[in-house]
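All protein chains of the complex are present and in place, except for one that has been dropped.
Here the chain labels run A and B in written order, and each chain numbers its own residues starting at 1.
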């Protein structure tokens, strides 16, 4: 009995429009769904966010998943984009598409009898996804409340005026509490300009990096140390592009069978193990478009 | 009769405390704790606790333009929210940049899960939170507070966070549980469809 009660209240939570509607925009009423896809994708915050929006958009009851519709929309959208999509969007797409397909796959399973271990695992994965989605939605709602509280508190001004001179005169002598060294450090920090929030255009004239070069660096380090973490391997990277190059280089090395990966939890530390022995035979690394052109390559281009 | 006497006694204690309390609250430049007030006024802390609440109620009932609020563990006088348009002609706290949606969500996770690691926050939000956490650290809304067993830094909210939200303590945040069915409930639904 208790179980069915909580089931009811849970169902209400999920299907109530208001509850699923933290990001409602005028575009949502737009009958041309695909056109509005693009709009939404430019400002969503991660796959959970988009998933929530999609579920709302299709007025889906999570428990009555008609996700094939969403999946189809997705695939259609990706096709429409043709060759014009960028890496960021594409990877986000893949992540979400995988999540959706996962859901869909689970949905297609006969739900009455679960015998197969794999089926069970899939169901568990779906449970977990639901739980995480609901958890995310809860924090999203709380975030709105936090914003409201900040706005309200910002409209109450504290009394903050200078003390009358007769009181300031009584004040015990002030303590700086820090020495010259700390003071100089403070000055350096205070005078370091804050980056004003801007739309970065760095990528337009980003310096080019060579995956092959970064593969060589990684190989050098890993043969010396045996294993490491992705974080440590990127600790000396000066920009995101270099981190990406290192990552691609790792994938290339993995393809050559000289690396092993281990990641215990999603978004957790990525451990990299060298399994290629210590021969210094050259390894074939594909270069990527946009790599800097070296002298000996120039003739072939 | 004796109840009346007791009332009279509290009343007169309050009347003695009130102006002194007001005088101090007028000069503080950050929320002042009941402990400090008790020390300075040489009164039992219980009397102070009662007096500040009573004074806050009084300001509200009398519809004063200011209010006495319990914020970040202390008391301070603020202008009442509805008169902000007038006050803003005199105090312009420029450059109040707004927090992004991502920052607000991250802040919400830290507030409810503290102390919490970045990895955990990223897990809950489904995206990497490093950039957003840097912003929150720089703005003094969260701070490091040790590390967990795995060596990841732990984070918690700061008193400034409470001040910015106008909260007396983190316990004043509404419970998140009603918004988030526990896993059992999720299991029930899934088993039931």
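Criterion: a contact is a pair of C-beta atoms (placed from the backbone, for glycine too) under 8 Å apart; a residue touches a chain by one contact, two chains touch by 3 or more.
On a predicted model such as this, the values are computed, not experimentally measured, just so you know.
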Full-complex contact with the absent chain, from B:22, B:144 or B:172: B:22
On chain B, residues whose C-beta touches the chain left out of the figure: 15, 18-29, 36, 39-41, 63-66, 77, 79-80, 82-83, 86-87, 89-95
Residues of chain A (touch criterion as defined above) contacting the omitted chain: 157, 159-164, 166-168, 170-180, 183-184, 186-194, 196
